[in-house]
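A single protein chain has been omitted from the complex, and every remaining protein chain is retained in its original position.
This part shows chain A:
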Amino acid sequence: MSTQTMVMTTPGAKTRPRVRRSTATTAWYHLAMVIASLVWLIPMLWMLSLSLSDNKALTKETQTLIPQGFTLENLLGVFSVGLTSRWFLNSAIVSILTTVLTVLLCAMAGYAFAKFTFRGKTIVYASVLAGLMIPKEAMFIPLFTMIGDVSMHNTYAALILPRIAAPLGVFLMTQFFSQVPAEVEEAARIDGAGPWRTFFSVMLPLARPSMIALAIFTFVQTWNDYLWPLVSATKSEMFTITTGLASLQGNFAQATELGSLMARGLIGSLPLLLVFIFFQKHLIRGISMASGSK
């Protein structure tokens, strides 16, 4: 899909404006955009600056973009002090498992909804779509008692399982698989492949771009999830980095260690920044998909 739009826009839109616009207009445009970008980045630049500053120096002066008493101590110390490394690990485990399971289960269900005929399929699929209207954020109380009834709070399973059942993922995968021509499947069947082989060795490779987009989107959403880990994990060892950082902010003792607090925030965002840098296209594709506009 993306290659198509690129081919379509390249000859017309890409070359024309550059020829027409005068150098002066272009310069003004870039000046305005650079200023706007800097304004937008200031809070993050400041965070970076504070994380590179000496904690003692920050007790006197914080209102500058230049690091005070430049030091890498805060960044290097993130994993040695407190529970931050544990939270980081929790987030990694929860996000990775959630992502893998979500993509796999949504792809399986999507494939079945798109390609199999069985009784009751329409009703079941409609009920999945109805789930799109259920506000996840609002349903945490019944979820909380449910998990409590089986004494599963403060476990990885409690953090992961409720997030996997994403109706949006099934919807997206169903849409993708219903676009795959029937001939592909028939060819696989003639070669003697059963439904499982067809799914794993033909369909999944075909669906890779969609799955990567869904995976990136799920990973970012899971890493950033706040409300459910907040109510489900009450022991600080089971906090994710997102709830852990939030818990530190309420703690006034940390105000004297602003530098290391900011360093923690930076490290906590690092996996997402890396994902963003390496998979930018897929993330943006995931957003377009998730909104159903593409």
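Just so it is clear, a residue touches a chain if its C-beta (ideal position, glycine included) is under 8 Å from a C-beta of that chain, and two chains touch if they have at least 3 such contacts; residues count from 1.
As a working rule, contacts and distances are computed from a predicted model.
Between the listed names "HypC/HybG/HupF family hydrogenase formation chaperone", "NADH-quinone oxidoreductase 51 kDa subunit F", "Electron transfer flavoprotein alpha subunit" or "ABC transmembrane type-1 domain-containing protein", the UniProt record for the complex's undisplayed chain reads "ABC transmembrane type-1 domain-containing protein". Here the missing chain is touched by one residue of A:Leu75, A:Leu97, A:Ile164 or A:Ala233, and it is A:Ile164.
When you scan A:Leu52, A:Leu75 or A:Cys106 for touch with the missing chain, the hit is A:Cys106. Residues of chain A in touch with the missing chain: 5, 9, 12-14, 17-18, 29-30, 33, 36-37, 40-44, 46-47, 50, 62-65, 105-106, 108-109, 111-113, 116-119, 121, 124, 127-128, 131-146, 148, 161-162, 164-165, 167, 170, 195, 199, 220, 223-224, 226-227, 230-231, 241-246, 249-250, 258, 261-262, 265-266, 268-269, 272-273, 275-276, 280, 283-284, 287-288, 291-294.
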